[in-house]
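The complex appears here without one of its protein chains, the remainder shown in place.
Per-chain residue numbering starts at 1, and chain names A and B are given in the order in which the chains are listed.
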Amino acid sequence: MPVTPFNLSRRAFGRLALASSAAVVGAAYRPGVALAAAPKGEPIKVGILHSLSGTMAISETTLKDVMLMLIEEQNRKGGLLGRPLQAVVVDPASNWPLFAEKARQLLSVDKASAVFGCWTSVSRKSVLPVFEELNGILFYPVQYEGQECSRNIFYTGAAPNQQAIPAVDYLLSEDGGGAKRFALVGTDYVYPRTTNQILVNYLKSKGIKEEDILVNYTPFGQSDWQTIVSQIKAFGSAGKKTAVVSTINGDANVPFYKELGNQGISATDIPVMAFSVGEEELAGMDTKPLVGQLAAWNYFESIDTPANQNFIKQWHAYTKNPKRTTNDPMEAHYIGFNMWVQAVTKAGTTDHDKVIDAMIGVRQPNLTGGIAEMLPDHHLTKPVYIGEIQDDGQFSVVWKTPQLVPGQAWSPWVPETKDLVGDWRKPIACGNYNTVSKSCLGARHG
Amino acid sequence: MNRLFATSALPFSGALRMAALVFVAATLLAGASLLPQTNPMHVSAFVVSLAGKYLAYAMLALAVDLVWGFAGILTLGHAAFFALGGYAMGMYLMREIGARGVYGNASLPDFMIFLSWTRLPWYWWGTDHFAWAMLLVLIVPGVLAGVFGWLAFRSRVSGVYLSIITQALTYALMLAFFQNGLGFGGNNGLTDFKDILGADLHTPVTRAALLFVTGSVLAAALLLSRLVVGGRFGNLLVAVRDAENRTRFLGYRPDQVKLLVWVFSAMIAGLGGALYVTQVGIINPGEFAPANSIESVIWVAVGGRGTLSGAVMGAVMVNLGKTLFTAWLPEFWLYGLGLLFLCTTLFLPQGLMGLRRKQVAPQNIAEEVTPEVSTPEGNEA
Partner (left out) sequence: MDNFKRFCLGVACCLALALTGMPPARADDFSGLESGDFDQVCASITGLAGSGNPQAVTVLEALEQHALFFAPAGGLFIVHGQTYTDARTGQAVATPPDGVKPIKLNNRVRKALASAQAELALASSQAQERQKAADLLYVRHDPAFLPALDHALASEKNTQVHLHLLRARAATLLAQPAEGAGSVDARIGAVKALESVGGLEARGLLAAVAAADVEAPGVRKAAADAVAHIDWHLRVWNVLQNAFYGLSYGSVLLLAATGLAITFGVMGVINMAHGELMMIGAYVTWMVQQAIRGTVPALEPVSILVAIPVAFGVCGALGVLIERGLIRFLYGRPLETLLATWGLSLVLQQAVRSIFGPTNIAVQTPSWLSGSVSVGGMDITLNRLAILVFAFAVLGGLMLVLRRTALGLEMRAVTQNRRMAALMGIRTPRVDALAFGLGAGLAGLAGVAVSQIDNVSPNLGQSYIIDSFMGVVFGGGGNLWGTLAAAMALGMGGKVLEPTVGAVSAKIAILVLVILYIQRHPRGMFPVRGRGVES
């Protein structure tokens, strides 16, 4: 049981709680780990801010587990700076204000040296002011809509140009079917809205006409897709090659795909490219009717590299479940955690300012090949893969970008942000620097 | 009559004492947070913002207690009023950001720029003025409650039906606010606030001041509620709760009585929401979730319904428990909350206050103040 010390008057209990909980944590996580071999000294605390209950538990619980695994492994390797790492797990319960409260607790009560957490955009937006105020470090592992660049957040998931744009490029290409007509279907929240806004502008620049783009939004947890799927079907029978780009949120995907299959829309007629469907989601679906449907990610479990094999083996051993899948956000945490370890080692301290500065330029091999580099705008370079769903619940990679794609915080396809860049190196040190007016629009530290 | 008097007279001292306690505690905490860090009495910003949040929740609990404890309306949608108050305050705080947003636009909040809007929708007009926003905090929940209550009470919707349609109300509002097109930031809601009335929200002084204000407003709301439910009107309320038909036959208008307390309660909830947003820093459609409303009912049940002070106590205790549990035993938090619902309804029908009252007046209060024992015999027993 992960136990975290929490006490209102930390002065009174601080040391005692720390020492005892460190022992409890060390002993309780894996009895197999010999405590004697563990590094000595005051533990470095790593906060884990993922929902363990509520609607988001379905996705986030796995990320908590992968963080515990990484921390345990690091401790076995001798910890960090000669000190042991200690995980502090809290449950923000899929409640956005609670995310802010827990973030404050991790930073000001537990003094976490780094926090790994959040999944939804709103949870990130909720904790962002807290991290900026208390100058913490957050690693955010999920693909997101971009248009943000905080000094205190490292975005280890994909920005739109590392997922959405290459995916559409693929659909436009001959291999992808040479689509001329696009249905952009998404859940009504900020990630699909921004992604679709970027994609519409991008598609228009590729010569796709306005009337050949259909944008549709549905509420969270939509379970009755009959009408929308039949609309897609009608849209797709206008004589031009049609593709669907889906930014439908995790939970609603199962009934969506079931309806697609039942209404007889197959991947060879109208392929569906999804940005939120990964191995974990497929594990809850009967994939036979979905063979050939597409997903764009920076990582697939099926990619056959020694590093990935190793990671999967380790994951199965840790969870004692040979069927547990791995997915893209897990790799993002793997990269983020190892980068943080490198940066702390480089800086020789866990001091937040020094670590933030040391992070830029850190390089860490991806599990699927290539090397991820932390860019000045706190995004990563990533390979982009297109996978096709197979009947065994895995993806088979059918396309990849020729080079690694550097993440862009601000999209050049949105008029308001086309001149913005993020660069947290001196002398610019600004999250939203306007390259035309040569001025910082305000996202500056302090 | 004797017993009606007894039930409504008891909370008097409790509410007064609780108001004083809340005020003193908030003032002390706020003061202690301003002490230098080295001082052993210093209280961290984390504790201050937590305390502020609990007290804002206590306002919601107080509002629920007014209608459930005194008018017998089990509301499963009061968080809607809380959230509307919060949104009204959030609009003001959003406008205060001005040109410091990520796009640097002085007149439009960030999320509107991202939706490519060029000007403010009409309902955002004037929200840059604090006074107007404060008025909205009271008016919006009040008007919604007024319309809803007028329709519902006039046609004598009651019991489970009323509970379910209050739930439908908050659910419909949640779906509406989730829509980006509505102009309230969709799922992300309103966030990244910078300052209030020119004072930086992230400084210890502002935070302490907000806690002090929240404490004072809660204390005032307690006293005001006590005034409303005490005396003649209070007796009438309890009469409506316990025997609505008889009260009607006596020549009173139960619908108007209920409507009054319903609107008053919605305004208190709205005020609580406004105070909540300043200290939590985000308001989004999740606050409308039916689960939140139901949770606020359990705060009241734990503390003891129909006591005012019990609602405040219940809200603070349950939320403190939530803070502790979600840190200590994250996986077990929902079991704890679920069991709390079960145990309170089964074993503590009068809540914690009931424990104390039983000592004062050892009689079967459970039967006496439970309005749902609706057969006439039940009330005469």
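As a working rule, contacts are C-beta pairs under 8 Å (C-beta built on N, C-alpha and C of every residue); 3 or more make two chains touch, one makes a residue touch a chain.
This is a predicted model, so every value here is computed, not measured.
The chain not shown here makes contact, within the complete complex, with A, B. Checked against the full complex, the candidates B:21, B:134, B:164 or B:224 give a single residue touching the omitted chain, namely B:164. In the complete complex, the residue from B:84, B:97, B:266 or B:340 that touches the missing chain is B:340. For the options A:72, A:110, A:188 or A:423, the residue in contact with the chain missing from this view is A:188.
Of the candidate positions A:222, A:408 or A:432, contact with the hidden chain is made by A:222.
For chain A, the residues touching the absent chain in the complete assembly are 52-53, 55, 57-58, 61-62, 174-177, 188, 216-219, 221-224, 226-228, 230-231, 233-234, 237-239, 251, 253-255, 258-259, 261-264, 267-269, 271, 280-281, 283-286, 289, 292, 294, 388, 393, 396, 398, 402. Counting the whole complex, the residues of chain B in touch with the unshown chain are 74, 76, 148, 151-152, 154-161, 163-165, 167-169, 171-172, 175-176, 178-179, 290, 294, 297-298, 301, 331-332, 334-335, 337-342, 344-346, 349, 370, 372-375, 378.
Quick note on the criterion: only the chains that are shown with their structure count from here on.
Chain A and chain B have centres, each the mean of its CA atoms, that are 35 Å apart.
Residues of chain A that touch chain B in their complex: 1-4, 6, 8, 10-11, 52-53, 89-93, 95-98, 100-102, 104-105, 108-109, 120-122, 125-126, 128-130, 133, 147-148, 188-190, 193-194, 197, 217, 219-220, 414, 416-417, 431-432, 441-443. Residues of chain B touching chain A in their complex: 40, 44-47, 49-50, 53, 99-104, 111, 113-116, 175, 178-180, 186-189, 191-193, 202, 280-282, 284, 286-287, 323-324, 326-331, 333-334.
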